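The structure appears below as structure tokens.
Note that one protein chain is taken out, while the other chains of the complex remain in position.
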Amino acid sequence: MRWIARRLLHGLLLLLGVSVLTFAFTEIAPGDYFDEMRLDPRISAETVEALRSRYGLDRPLHERYLRWLGSVLRGEFGHSFAYHTSVGSLLWVRARNTLLLTGLATGLAWLIAVPLGAWAAASKRRWVRALFGGGTSLLLAIPDILLALLFLLLAVRTGWFPVGGMASLDYPSFDAWGKVKDLVHHFALPVTAMTLATLPVLVRHVHASMSEVLRSPFLLSARGFGIPPRRLLFRYALPVAANPLISLFGHSVGSLLSASLLIEVVLSWPGIGPLLLESILARDVHVVIGAVLMSTVLLIVGNLLADVLLYAADPRIRVES
Amino acid sequence: MAVAVQVTHGTILRTLVALLFWAVFPLISTLAQSDGAAGEVTLEDPLITNHRVGRKGGRLVTALRAEPSTFNPVVALNIPSQTVIRRMTANLIRINRKTQETEAALAKTWDTSSDGRRFTIYLRRGVRFSDGHQFDADDVVFSFELYLNPEVASPIRDLLVIGDKPVRVKKIDRFTIEFELPEPLAAGERLFDGIAMLPKHILKDSYIRGEIGSAWSLDTAEKEIVGLGPFRMKEYLPGSRCVLERNPHYWKYDQEGNRLPYLDELVFVFVPDQSAHVIRFQAGDTDIIDRVSSENFLILKRQSRRSAYRLRDLGPGTIYSFLFFNLNVTSGKDRQSLRDKQSWFRDLSFRKAVSAAIDRQGVVKLAYRGLASPLASHVTPGVARWVNSELSVQPRSIAVARDLLRQAGFRWNRAQKLVDKNGAVVEFSIITSSSNSQRLQMATIIQADLKELGMTVHVVPIEHRALIERITREYDFEASIMAFGGGDTDPNAQQTMLLSSGYLHFWHLGQTQPSTVWEAEIDRLMKEQVRTIDPVRRKQLFDSVQELMAENLPLILLVSPHILVGARGEIDNFNPAVLEHPTLWNVEELFWSQQRSE
Amino acid sequence: MRRRRKILWAVVPLAALHGLVLLAEFFAPYHYATQNRMLPYAPPTPVHFFDQEGRFHRPFVYELVPDETGMGYREDLTRPCSIRFFVKGEPYRLLGLFSTDRHLLGVDEPARLLLLGTDGFGRDQLSRLLHGGRISLFAGFLAAALSLGIGLALGSLAGFYGRWIDAVIMRGAELFMALPWLYLLLGARAFLPLSISPVQTFLLLVSLIGTIGWARPARLIRGVVLSARERDYVLAAKGFGAGDSYLLGRHVLPQTLGVVYTQAALLIPLYILAEVTLSFLGLGVAEPEPSWGNMLGELQKYHVLTSYWWMFSPGLVLVVVFIVYHHLARKL
Partner (left out) sequence: MTTEAELDDVSESLLSARGLRKRYTRRGGWSKPLAVQALDGVAVEVVSGSTVAVVGESGSGKSTLARCLALLERPDSGSIRFRGDDLLAANRRSVTAARRRIQMIFQDPASALDPRWTAAEIVGEPLRIRGRERARERRRQALGAMEQVGLLARWADRRPRELSGGQRQRLAIARALILEPEILILDEALSALDLSVQARIVNLLLDLQASRDLAYVFISHELSMVRYLADEVVVLQTGKVVERDTVAGVFNEPRHPHTRELLAATPVLERAAAGGG
């Protein structure tokens, strides 16, 4: 447990470092939030200056940082210039939406990847291997943005899927079954796109570690004992192949907030991606820092989770220490 | 199972609340009566509108380009916020978007003094806020106090400060207010259009606490947002939509005595992506669409024969795009190359040659697919009342451009590059906002056009904020393409750009004295028209300003994009206009002519 | 040897592609920036072999003219224009060395040979695709080389020497992976002078991205070095009196080659793609210079996405290039 405390301390230091550097970066990028008002014929330059000083933008960097740190301790994570509200409340709803999308997609991708990768690794048929290799190569080679655009095109051309939003306007008036149908309808496109974007890497990894395990003497002898292939695959081989997959799982948890940015923007999902992009362009600094820190936290949690799972799954690690 | 339990809980809770309400209601109503006993007035003089009588009911859905950032009129700036806020609030006098003239709103009538400095406004009696609270002169005085308080730093304040002095507001009686302007201001009543009236009883506390800026933010409870507009806030879902419902206390009626608005609900869905706007409109998810780009308009048009919507090309709006050169006075060693180039930019022949070489028809065809108008004056044909129709669009002529350059001492070297008197090759950069694809396209077209004159032009798309900083604060650019417009059509709204001391006088900022003769003349004309009440004389003065601008080319005008909108066919009283907001400005009059076929 | 043949399957198409792209001026029928304002978004010109009377003819095309709606195009069937090889066209310098005006393909006046249609300025999409590849492929190489170079140096230092060097470098890597680099890129563009050419600007930004991207390869390389360092033959060489530089150079770094090659094959497409994101933020290659990234970025415009299928060509090329690179990564 002391180890976990140490890791958490490390994480905290990392967060501090990230926040300091992010602050420094925002200084490098030219312009600030209130610059946009300079183009508004109704607003005088004095008003812009007054607003800047009200939000402390005329203060030196370190002072602004300390003020921000203070607001983090109060749980507000700073103030959004654009939304006139605390960043914490702003981010939370959108982070939830993003996690809903990526969590669902990642879960789905794992559900598909493990059996598919294992099956392809165990299969001796040439066409299975060729199809598998070709399919994953193709998916891997299609850039996320192109994938999202193709799905958009599909939605437009067929009219089968709604574009944007998580539920219909009439959602509250539907009965339970109608609600489920509506949700599935709205989630179908973004979740599929996201799943397809994460799938190939996962499948490749499952395939690689399973192939390796299946070639090991342990499994060869197990096969010799006449254990049925399916049981062999999932009861014997999979646990052995688990270690690298657990690390990968930690990684996919770590990227839950950041992986879907382009897909969210293109398919107008009300997640953190569009907000982040908009805030970067609008120099709504605190929102950006909040979002970056949030995904850093997830990154740290993901790594920690992977190590804990690894510890739980693999007795060897315990023996070593 | 869990869901079922929740529902039961909810039902029980609701029943309890209802019981409680009915038990306490008589008490509340007596209290309210005793409170308002001094002057509880029924709506004596509602505004009776003059349009086709509609039928009640239905919901209208439209998309916003971005999520509103606040529901607070005091601090709201961006278009999405204002679009929502303006449906929930009202002003004393408003500008009719179609006629571009002022008309009565919360003010039943008003008197203007002969020198144009004093306005006496008579409020409608018995108007109520959306929570049922009475509206009177106290709310007006409170609202203006808020807007004018320098500590609040409301962007609206700048409208109400004329020649460094604020407007004075005085309550005469419960329904009469007097406004006194520090200086004469032609068409001063137009000011009132931008100023929403606020409920004193709701906002007083946060104003006293000094927190008015963060009042009515996105996390404010829906019930607390109270206004005088046709709709009031019902539900806000972060990141996805906000739903407005009919304001039951609205003060407009149709000719048959039906209280407006007709629609039950007005829904704004937040769709950050332009294409998604079009897609959702095509799919029938949204009922009205505005700010359609020309390409998307053509796509919609191609399909409109099959679909139940109609599209309107309203012609040029108030936006004018232009190329301009950096004529600022700069210092510092690192700006030496800029100063060298400024010797060309300051040469009127050079600017004229550039203007003559630009293929404005090409811009219209390529960047706007035909749905834009080339400009002769910086006042667009969309502002019919003020445009100087004597001015004509400069036809493209490379020969004319070459003559102008030759006469100004430029030559062409062996590689057909343009060189100046000192033998320096003419090469400069045009910066544009990277987020605006039309301006980028215009820059690319101009780049190719000027290549025919032997000029080497670099097109540098920069991110928007960086662009603003370079232009307004650092003066670190050579040329840029920008666009202005929106807001009021009155010449007064253009002072900040036209006056040599104005902070939007981008080509040369920070002048204490006009640096050229023609800038001095524009200053004089603009200052005179502000004091002139006679509209005909004002028009003459403003025509001269436009002539001076066209002759001296501080802005090399390009085109004005058309305002393109669409609406579902069953929406009646749809009367779009080029001014903001093009489709929803008369939202209280819109109605569904028949039940939507679903 | 079978392995080598499999690698050839990836290397040969890549080499061919790079050849095409390097000699873009020759293979492209037109200059990439030549606007044809009468032909925005013209579809690919159909190539015909039989004339109106059904007689066989050498390959020819018809001139495209706006159709009645003013929104589309039709072929002007009155005048067939033959396709010819090695025609005279716009002059250029091949590889920056030879001046010539010969192009591989061309067509008789007044028609234009638009094998992949045109973009919104009426510029030939094929010519832009060929030119764009030059920037995109080079940018990918440059950025990947920088990332790998720095990653190799820092990763092997961390893995070989361990202790505090390792700790510092690895904490740095974590930090680098978490930071929002877009800001730095926005800032960097602001510092660059306005009058340098778009290609230079872009390459500077790409170098910056490449420099930033060292963390991931460094972690991988560190892992390999860590295990390589423990090998007995490293210990044995130490026993023969070998110094650190010998050990690193002869035994440890050669171990990382596999990872480096594989990473290179994965990073190059990644960085080619990074340019799309840069274009999204207005930091991509500026007009009129084409690149696969800014050409693909056109698809973000709804009307392009739905109406002009030939504008997908950069996407198709990218997918093919990526497949080949990934194949290479797997076989290395």
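The letters A, B and C name the chains in turn, as written, and every chain counts its residues from 1.
The definition used in the following text is that a contact is a pair of C-beta atoms (placed from the backbone, for glycine too) under 8 Å apart; a residue touches a chain by one contact, two chains touch by 3 or more.
Here the structure is a predicted model, which is why all the values come from computation and not from measurement.
Touching the chain that is not shown, out of C:19, C:110 or C:239: C:239 (per the contact rule at the top). Mapped onto chain C, the footprint of the missing chain covers residues 231-233, 235-242, 246, 251, 254.
Just so it is clear, only the chains that are shown with their structure count from here on.
The interface with the greater number of C-beta contacts, when A-B is set against B-C, is A-B. Between chain A and chain C, the centres computed from C-alpha atoms are 27 Å apart.
In this assembly, the C-alpha centroid of chain A lies 38 Å from the C-alpha centroid of chain B.
For chain B, the set of residues that touch two or more other chains comprises 275, 279, 435, 463, 466, 469.
Each of residues 186, 190, 281, 300, 305-306 in chain C touches at least two other chains.
Interface residues of chain A facing chain C in the complex, by the touch rule stated above, are 14, 17-18, 21-22, 25-26, 28-30, 137-138, 140-143, 145-146, 149, 152-153, 156-157, 262, 266, 280-281, 288, 292, 295-296, 299.
Put simply, chain A touches chain B in their complex at residues 29-32, 35-45, 47, 50-51, 54, 82-85, 89-90, 93-94, 97, 152, 155-156, 159, 162-166, 169, 176, 265-268, 270-271, 274-275, 278, 281-283. Residues 274-275, 278-279, 293, 295-296, 298-299, 302, 337, 359, 362, 365-366, 369-370, 427-429, 431, 433-435, 437, 440-441, 443-445, 447-448, 458-463, 466, 469, 476-478 of chain B are the ones that touch chain C when the two sit in their complex.
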